[in-house]
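A single protein chain has been removed from this complex, and every other one stays in its place.
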Amino acid sequence: MVTTAVPPTGSTSSRTGRNRPGGHPPGRRLRLRNTFIGWTFILPNFIGFAVLTLGPVLALFYLGFTSWNAFGQAEWVGVENFRGLLTDATFHRALLNTGYYAVLHIPLTLAASLGLALLLNTKLRGVAFFRTVAFFPYITSIVAIAVVWNMLFSPDAGVINQFLTFLGVDDPPGWTTSTDWSMPAVVIVGTWRYMGYYMLLFLAGLQAIPPELYEAARVDGANAIQRFWNVTVPGLRPTTFFITVMLTIESFKVFDLILVMTNGGPGISTLVLSQYIYRKGFEEHDFGYASSVAIVLFGICIVVTVVQFLINKRRER
Amino acid sequence: MKRSYLTATATAAAAALVLTACGGGDDQGEGGQDGASGAVTVSLAGWSLDTTPEFQVLADAFHEQNPDVTIDLVEYSADDYDTQMIADLSAGSAPDLYVMKNLKNFFTYEDGGQLVDVSDVAGQLGDEVSGVDAYTVDGATFAIPYRQDAWYLYYNKDLFDQAGVDYPDGSWTWDDYADAAEELTTGLDESNVYGTYQHEWQSTVQGFANAQSPGADLLSGQWDYMVPFYERAVDLQDEGTQLDYGSITTNSVSYQSQFGTQKTAMMVMGSWYVATLLAQVDSGEADEFAWGFAPAPQLDSSTVEEPITFADPTGIGINPAADDDVVAAAKEFLAFIGSEDAASALAEIGITPAVTNDTVAETYFGIDGMPTDGVSRFAFSTHDVRPENPVDANTAALQNILEDAHSAIMSGSVSPADGIDEAEQRAAAEVLG
Partner (left out) sequence: MTTLSLDRRPAQTARLRQRTVGRTVLYVVMIAAAVAIMIPFVWMVVSSLKTNNQVFTIPIQWIPDPVVWQNYVDIWAKSDMVTWVKNTLLLSVGVTFLQVLTGSFAAYGFAKMRFPGRDVLFLAYVGTIAVPWQAYMIPQFILLSKAGLSNTLWAMLALQTFSAFGVFLMKQYYESIPDELSEAARIDGLSEYGIWRRIVLPLSGPAVATLVLLTFVNTWNDYLGPLIYLRDRDIWTIQIGLQSFVSQYNAEYALIMTGSVLSVVPIALIFLLGQRFFVQGIATAGMKG
């Protein structure tokens, strides 16, 4: 349904790479040559990546099966840490909270950032100013953000509740001081903070759509909504895929925002996995257990990413 | 520029590979011998050096007595001191001497084999040094305390006079405190001043509950004794006698400005605030008013002779990665910080040292602007300070659970009894089970 209205110019349909160099009748030498050239492209980045990131990450996978207090030798304990996770109610709560945050944060941010990108991808006067404004939350110091938003959320004197009372809400929520409302409050701030960031990525993606496609669609008589669904959405697919993957992972990894906004409270109503990892590691000095939580978090992200990857592959066809 | 970056990074990456492959294990402290003269430089970790003069004071006073040994300060972050220190110790790049900010992390450092046994130094110290026991595990001592804070009740004499309430006389129980807080709130109604202020930290409730309740044991996971302490705190904020927890957290309220700018007539707070308040009055950030500090309120009148309060000692230990001659010099330094000389030097800048004999007290109360009334003096020299954190593998995890309970109860999300009950269940299932 999605691609039918796009005139078959052929330029975008080959995205999956049917015409790649490897698509020629596969001579062995050619394949060897491609492998060699491919590696020369990847190597400068890969060496640094392998040593500085991949190595430590692999170490983490080992540590998840050990008991380690950051000093001296880690002691192999097998799956004991993971068995502990099965009955750890606080971990389950953190998992649930993380999911709660992600489920609210991902669609909201996606909608807000795409909306902003479409709105600001124009030649309106002052568009540079508005783009900068949208990006400002991302560059403003997180400490200042926490201070101001907490004040805005203040149950009695806060601007938000004063406004809600003005609108006739009798019993406005307690936001960051209430176990029920603290997570929605954090999600609001999270969306506000990251929408400019993802807007930027969408803006870049929008530039990659050839103008001729819009021209052609207009000639075919497609209205703005049809053009959006039939040209913009398919054209943005690589970008959207990238953004959903990044946004999902970043949502599951949410850390500093929670730390400064609520520190997991009240109670453990906003405790998330990353924070639990930090607590277990740096506060309770159980780096083995912390690593096992990180492995679970990694597993969740990978499963979700692979699903997104498969969906993306299917849509591309 | 671009080339040099690239080559340097590539070289560094390659070097890292080689070094880890060889398992390079040269753990070395940063100090060392300076030539053949016998002069030794010992490095010491501190934080916020510009505004925390205690480390420099100790280093200078020691160097004066031992010209051969120079103490070099290494700056750490005040807020993330332990995170940085764990990383440095783990990688073998920590200084020769480092400070135990609290007892929660002392356990990790000791248990992880990151502290030299300094029992010989502890054996030479006088009996007056408080807090040594906290650093003693199975008969061996691993750090020497140089300061021993204690929680007091600060009060604003001007506001008490204005409300017509009697000053604390050193015999107050928590009930007396609550009554006074109510009276003050009513008496100061017009000027919009609260009777008392309780900061958002868990220590303000749990520290006293753990120290004063008979049979209280944080490690037991049975915390029913905390319930009455919480009920009192919740009542005080519900009736508007103290600023409520939600307002404090959402408005980033600082305790320094609450007491320093006379928004509250009383406040329980640690002894470190004395020096801060004096400095802020000097700089004009705090108002000038008559104030004093009294022993913290007690559970009942049976302990008023030697009031029970709490706070962890602050001590210094030696990094085992240090060279032998550095360790020898570091031990001399540790012996010094437990001495009366060091205590006097610290008292001069308003720090509560581990030694609080009459000479030290004389120095302390000689500071310009310090209250000199009898109750303040009594609070300084006579008290039974219990450590806030027992030295145990479970302490950090239990304190985290209790911190969650604190925010849940004080924000009004659960009743004190239910909140403590939940915390006990978590402790039993996740830590003690």
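Going by the order they are written in, the chains are A and B; count residues from 1 in each one.
Heads up, the rule we're going with is that contacts are C-beta pairs under 8 Å (C-beta built on N, C-alpha and C of every residue); 3 or more make two chains touch, one makes a residue touch a chain.
None of these values were measured; they are calculated from a predicted model.
**Q** Which shown chains does the hidden chain touch?
**A** A, B
**Q** Which residue from B:64, B:80 or B:189 sits in contact with the chain not drawn here?
**A** B:80
**Q** Which one touches the absent chain: A:85, A:108, A:164 or A:301?
**A** A:301
**Q** Contact with the hidden chain only, please: which chain A residues?
**A** 5, 10-12, 14-15, 17, 19-23, 31, 34-35, 37-46, 48-49, 51-57, 59-60, 63, 70, 119, 121-124, 127-145, 147-149, 151-152, 154, 157, 159, 192, 197, 200-201, 203-212, 214-215, 218-223, 226, 235, 238-239, 241-242, 245-246, 249, 252-253, 255-256, 273-274, 277-278, 281-282, 287, 290-291, 293-294, 297-298, 301-302, 305
**Q** What chain B residues would touch the chain not displayed?
**A** Touch with the absent chain occurs at residues 2, 5-6, 8-9, 12-13, 15-16, 19-20, 24, 47-48, 50-51, 74-80, 83-84, 86-88, 90-93, 247, 251-254, 256-257, 260-261, 280, 285.
The rule we apply is simple: only the chains that are shown with their structure count from here on.
**Q** What does chain A use to touch chain B in their complex?
**A** Counting only chain A, the residues touching chain B are 47-48, 51-52, 55, 69-72, 87-90, 147, 150-151, 153-158, 174-179, 263-269, 271, 279, 282-285.
**Q** In the complex formed with chain A, which residues of chain B make contact?
**A** Touching chain A from chain B are residues 9-10, 13, 16-17, 20, 82-83, 86, 89-90, 108, 111-114, 245-247, 249-252, 396-397, 400-401, 404-405, 407-408, 410-414, 419, 422, 426, 429-430.
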